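Below, a portion of the complex is reproduced, with chain positions unchanged.
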Amino acid sequence: MPADSTLSKTSSQAYAPDDRNEAVLVHVNGAFVPRHQATVSVFDAGYVCGDGVWEGVRLVDGRIVSFDAHIDRLWEGARSISLDIGLSKDGIKRVVVDTFLRNGMRDGAHARLMVTRGVKKTPNQDPRFIIGGATIVCVAEHKVVTPEAKQNGLKLFTSTYRCSGPDVFDLRLNSHSRLNLIQALIQAIQAGADEALMLDPQGFVSSCNSTNFFIVRGGALWTSSGRYC
Amino acid sequence: MPADSTLSKTSSQAYAPDDRNEAVLVHVNGAFVPRHQATVSVFDAGYVCGDGVWEGVRLVDGRIVSFDAHIDRLWEGARSISLDIGLSKDGIKRVVVDTFLRNGMRDGAHARLMVTRGVKKTPNQDPRFIIGGATIVCVAEHKVVTPEAKQNGLKLFTSTYRCSGPDVFDLRLNSHSRLNLIQALIQAIQAGADEALMLDPQGFVSSCNSTNFFIVRGGALWTSSGRYC
Amino acid sequence: MPADSTLSKTSSQAYAPDDRNEAVLVHVNGAFVPRHQATVSVFDAGYVCGDGVWEGVRLVDGRIVSFDAHIDRLWEGARSISLDIGLSKDGIKRVVVDTFLRNGMRDGAHARLMVTRGVKKTPNQDPRFIIGGATIVCVAEHKVVTPEAKQNGLKLFTSTYRCSGPDVFDLRLNSHSRLNLIQALIQAIQAGADEALMLDPQGFVSSCNSTNFFIVRGGALWTSSGRYC
């Protein structure tokens, strides 16, 4: 899967190139560090086993869109995996706001807030092996969709990889374990498309691998039932 | 989920405490660094979205158990997710061997070799955003099971979290996206057990969350069919 | 599974101890007999193979709550298994009313009306082996929930036993074949909880093993879809 120079047009996650992103400061556990020095331990539960939750938020004209709803979802996700975030909701919102502020962003920016279970005594999947608390990382970048991308749209490919049900892995949990979604996307890319459309366990359309799916059909807007994404 | 001081007796992943582990050198992309300085970028695909594969190998009396089989499985897994390891099989075996050697280990040691898709231009799940090649990390530690653990055995708990089928997420792929297995384990811990027994999609016993499951029944040894683990 | 002296606090079916219950008269096929002499044949289809339907009704201040709805459901259940109750709806209502009256109950009482396929020529599952008609039993007891139980609430445990769909066994049928629900409850008890929460075949929350499930979430009351319970 080689890197692709035309990504700004063909990925659902693409955005216009912006040189300022090379110099952004990243929040790592309370400190702001230059992008290329922002690291986590190889013993971090997020790295070792995808054990964490995250939210992506968008800054538009000085306001973070649906900020409370995002933080509520983060809290509910963390609670569902018994992950102790270690901050109050206000504290975690402060992390995001500060990251935008330290980078002088007011509009056209996007932040990914990642909370993993933290450093472990040894690299395994047992959550009781954590040492200390959660690892909190916030990356903010200048991201606006290119006009061409909007105009061209994206090609979807229906993947053989299915969304999982809540008895397997509840995809309403926004987690660091995304490999089955990545598999769906790889399949789409290999078939010449840009994003994967995924089915639910009964074979009905559910969602795209990294974005929500909407369709206008007969003048009505259809989207997922919300049971599997 | 607080850390637990009696873990050496109650986790399937437990081992006898060994002070030497504090000083081990970790292989990170060709370099050996002290454990507490071993890091990966917060933009690494392993950290951001559990996008990687790994193997755990055991060193017994100077020999790595089933070394070739482990490396073959790593290769097959990487290929199934279009991850370019960037080394030959011999090259990757050298990484493991060197890690044991640099740490002076000859017996009673265990190494976790982790290969993730590498650093990305931005933290998202699209594999086309990688910059450069895979990230290779190898952690070796002194690990022997305590005699008490062997004697006591582990308490299993049948989890409501199921092993997924190959159309959802093939668990025969040894990946960095382990959160549903961790959820099963958390459920087991909360019910007072040590490890989760997981069912397959048809409701039959499949595997434990991090270990294989064997049972002696009527004088015969039973284990998984291998379809879901 | 030993009897438990603290049941009045920990079972969803618990109630305050009431000495009057030792002396209640039970309706058995038209006769009223003391509790300890109330019996059915060992050839009764209810005993041999759980072949019957029942309703539990509550007497509050002289009125039986939702009486018609309960009798309608009993009728529909009996019809779905080709069980001939042998009485009219009014006749069966009279059985319940008489049972409350004979026991001098006006409030705080509960009756379990059981209708099984009747005595069989031999103990097997074939309904054509019945001799004579249905067996009708009605047990009325003084049952009020203890204030402590209401205050403490119950601990729920999510069971690995699933509610079955209508092609296996329609749980909307209130039958004498309850063993899979009992298995779920046993699992809950062994995990230290009081009642089992059961999932539907797709893995979504369905119902408790013997009670309906309601949850207040974001100010709204959620309950089952009614498809599997």
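Order of writing sets the labels: A, B and C. Residues in every chain begin at 1.
One rule holds for everything that comes next: a contact is a pair of C-beta atoms (placed from the backbone, for glycine too) under 8 Å apart; a residue touches a chain by one contact, two chains touch by 3 or more.
Note that this is a predicted model, so its numbers are computed, not measured.
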Because only 3 copies sit in place here, please give the count for the whole complex. 6
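Keep this in mind: only the chains that are shown with their structure count from here on.
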Chain contact graph: line, ring, star, complete or other? complete
Interface numbering overlap (same over half, different under half) for chain A and chain B: same
Give the rotation angle, in degrees and rounded to the nearest 5, that superposes the C-alpha atoms of chain B onto those of its identical copy chain C. 180
Contact-count maximum falls on chain pair A-B
Between chain B and chain C, the Cα-mean centres are separated in Å by 48
For chain A and chain B, let me know how many angstrom lie between their CA-based centres, rounded off. 24
Return the residues of chain B touching two or more other chains; collapse runs of consecutive numbers into ranges. 160, 162
Which residues of chain B touch chain A once you look at their complex with the stated criterion? 1-4, 7, 11-13, 15, 21, 26, 28, 35-36, 38-44, 46-51, 80-84, 112, 114, 116-117, 122-131, 137, 139, 141, 143, 160-164, 167-169, 173, 175-183, 185-186, 189-190, 201, 209-210
Would you mind writing out the residues of chain C in touch with chain A in their complex? 199, 202-204
Chain C residues touching chain B - in the complex, by the definition given at the top: 157-160, 162, 187, 191-192, 199, 203
